[in-house]
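Only a single protein chain was left out; the remaining protein chains are all shown in position.
A, B and C label the chains in the order they appear, each numbered from 1.
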Amino acid sequence: MASQVVPHEEVVTLKHHFANDEQQLDASTIGMWVFLVTEIMFFGGLFLAYFAYRQAYPAAFASASNKTNLWLGAANTTVLICSSLTMAMAVHSASLGKRTLLVLFLILTLILGGVFLGVKAYEYHDKWVHHEVPGAHFDCEGCDDAGHAPLFFSLYFGMTGLHATHMLVGFVILSIIIVQASRGKFTAKWYTPVEMFGLYWHFVDIVWIFLFPLLYLIDRSHTGLK
Amino acid sequence: MTMEPKSFQLFPESASNFAPTVDGLYTYMVVVSAFFSLLVAFLIIFFAIKYRARPGQGVPKPVDEHSIGGMILEIAWSVIPLGLSLVMFAWGASIMFSESRPPKDAINIYVTGKRWMWKIQHMEGAREINELHVPVGRNVRLTMTSEDVIHDFFVPAFRTKADVLPGRYTTEWFRPTQVGTYHIFCAEYCGTKHSGMIGWVHVLSAEDYDKWLAQGSGEGSMAEGGESLFNQLGCANCHVKGGHGRAPNLYGAFGTKVDLSDGTSVRFDESYTRESILYPQAKIVAGYDKIMPTFKGLISDEGMLKLIEYIKSLGDPNGVVPGRNLPSEPSDIQKTGPMAAPMSETKAPATVSKTSAATGKQQ
Amino acid sequence: MSDHNEQHHIVPIRVYIAVFLTLIAMTWVTAYVSTVDLGRLNIFVALSIAIFKASLVILFFMHVKYGTKLTKMIVLAGLYWLLLLLFIAMADLWTRGWMGVPGR
Partner (left out) sequence: MITAPAPVKETKNYLNAQTGLKSWLLTGDHKRIAVMYLIVVTAFFALGGVFASLIRLELATPAGDLMESNQYNKVFTMHGVLMVFFFLIPSIPATLGNFLIPLMIGAKDLAFPKINLLSWYIYMLGGVFTLYVLLTGGVDTGWTFYTPFSTSYSNGYVVAAGLGIFINGFSAILTGLNFIVTIHRMRAPGLTWFRLPLFVWAHYATSAIMILGTPVVAVTLFLLVLERGLHIGFFDPAYGGDPVLFQHLFWFYSHPAVYIMILPSMGVISEVISTFSSKKPFGYTFIAFSSVAIAVFGFLVWGHHLFVAGQSIYAGLVFSILSYVVAIPSAIKVFNWAATMYKGRVRLETPMLYALGFIGLFTVGGLTGIFLSSLGMDVHLTDTYFVVAHFHYVMVGGALLGYLAGLHFWWPKIFGRMYSQVWSKVSAALVFVGFNLTFFPQFLLGYMGMPRRYHVYPPEFQVFNVLSSAGASVLALGLILPAIYLTWSLKHGAIASANPWGATGLEWQTSSPPISENFEVTPVVTTEAYDYSTVPQEVVHVG
């Protein structure tokens, strides 16, 4: 810890209540990670419900899961991983102070995220037309144990919906950051928002890394890679 | 026979086998608690007076915790309370275990909670609402479910209660020890008239109980009611005695272990029966096809209880019904019902299993 | 005061690329493996791959590998509590039938 309060002229980004840059950056990093821990627990509730019902009604989960589109799911996972890479590259560029590259990678991230959401929207639409949304019109055609299938779809929409909401929030923040980056707000010395946003984006990616096998890949052995 | 409730008393009436032990544990806890509460109160009052500040007094010397054995104190006041309270744990746990295992010879009574009343069905056919007649000195087992929200069947004089859940069965048992009339309360909040969901347990002498049963409804026993439902709903079309090709034999099935098509097994109990009828495809008996239709929406919760009682009556699981094997150990078995599914590990297939029992069937 | 750059470990781009390729490969591996009937093992394989992938992201993309002890502890705490929630609650569900008395 710093031993003294030293005014630091060149760095305008230092808030008044911090002693120095290091303390400020540390605070942001710790804060962000703590926030991500709350996010883990937030999704945790849904994961518990998922595991509980999956073990109770394996037949319903297997056949309902087979209603999802494996190809779209896998492709979307790939898209999201790509966006994670571009995000990592954006942070990398920021740390080297390469503004153009930073903006470029951020925009790429945005586009990839958009593709992901687009695909997701298509899938939702598909579920809607096939009456696979829980509610009065629900109908899990050809499902085993259709009586319990609504639980799967409730979880499907709950989990992917929450995930998509996180993406949407990310979109807004990312757009702001892109504007700021193109205006040259970030330097190799200070680009904390980019870095923090990166952590958030990767977290959202990780959630999907779990959602994909849990929702799309149950008991595919009977249907194959269809 | 009704005891006039006194307006000032510290214990509810003591009218079941559990009451004395629970009161004993309670007394132990009160004594331990009183001791510690008074000890703490005494210490702080005593110190507050003895060491009260006097004008002109300087800052007291910090106490050297080592010299007065700080560590020993800390250990003492952690370990002694822990020891005393582990007695509470063990005692309480043993009570809970005995409350959880209804004796084999218990009379079965079925309870259905519905906002805001208790519907009670006796095996012999008698039905009552918000009243429960039981004989003194006999073990009584309640199998309970709810038609809507969670309720809780609570008899303070028996010192026992259990939640009553929709879509599931829960169990409560007791042995009344004192003839009399006691409160039934609903102890889980269930909406507007939660506080009106009350009733009376009438503990009768053996003779009175028999008399009471004899004047019961003319409806016939629950099993009979279940049988007519069984025929009405067409269950008998597929499930025939001895079992043939299409559907498994239900005779002597209750209480056994059933092997399922996915390699796991479940115990044939109340919840499994219910699930088999409402969600037939949730668990498929090994060797059979998924042809049983769902009866969801066609059977009331009370009707379900009758069917269960009927299926139970179809054979004593302890009897010699070929092709059914009893579980060797309770923990060996899966359970059913909402939230009751096969455990994740694969169970070794039982040597004598239903699959082998089904060898007689033509494919 | 420390030099600023000391706080940011600059990860070489090839590390990012390698991680990225592994992630993509694992995605398709997990999709493929799900079509092979391993019985009850399927879910364990799927989850193991997911955990592996997530670890890569956390360690490299999120720089935890190069982060402070405190960051690592926070991450571990999050995971630990998640497991507490999942395992303790599931333990109830797993043991519900043991006594063979409904509701106990």
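Basically, a contact is a pair of C-beta atoms (placed from the backbone, for glycine too) under 8 Å apart; a residue touches a chain by one contact, two chains touch by 3 or more.
No experiment lies behind these values; they were computed from the predicted model shown.
Visitor: Touch partners of the unshown chain, restricted to the chains that are shown, please.
Guide: Computed over the complete complex, the missing chain touches A, B, C.
Visitor: Which residue among B:21, B:130, B:181 or B:294 touches the omitted chain?
Guide: B:21
Visitor: What is the set of chain B residues that contact the non-displayed chain in the whole complex?
Guide: 5-12, 18, 21-22, 25-26, 29, 32-33, 36-37, 40-41, 43-44, 47-48, 51-55, 57-63, 65, 70, 73-74, 77-78, 81-82, 85-86, 88-89, 91-97, 99-100, 115, 148-150, 152, 154, 156-157, 159-163, 165-168, 170, 183, 185-196, 198, 279, 282, 338-339
Visitor: Just the residue numbers, please: which parts of chain C touch the chain that's not shown?
Guide: On the chain C side, contact with the omitted chain comes from 70, 77-78, 81, 84-85, 88-89, 91-99, 103-104.
Visitor: Tell me which stretches of chain A touch the chain missing from the display.
Guide: Spelled out for chain A, the touching residues are 1-5, 15-19, 23, 26-27, 30-31, 34-35, 37-46, 48-49, 52-53, 56-57, 134-136, 147-148, 150-151, 154-155, 157-158, 162.
One rule holds in what follows: only the chains that are shown with their structure count from here on.
Visitor: Using mean CA coordinates as chain centres, what's the chain A-chain B distance in Å?
Guide: The separation of the two C-alpha centroids amounts to 44 Å.
Visitor: Of all residues in chain B, which are in touch with two or more distinct other chains?
Guide: 339-341, 343-344
Visitor: Which residue numbers or ranges of chain A touch two or more of the other chains?
Guide: If we look for residues of chain A contacting two or more partner chains, we find 52, 55-56.
Visitor: Would you tell me which residues of chain B are touching chain C in their complex?
Guide: Going by the criterion above, the answer is residues 100-102, 143-144, 162-163, 165, 168-171, 263, 266-267, 269-271, 327, 330-331, 333-337, 339-341, 343-346.
Visitor: Note which residues of chain B are touching chain A in the complex, please.
Guide: Against chain A, chain B makes touches at 262, 278-279, 281-284, 290, 294, 296, 338-344.
Visitor: Which chain A residues qualify as touching chain B in the complex?
Guide: Against chain B, chain A makes touches at 52-53, 55-60, 144-148.
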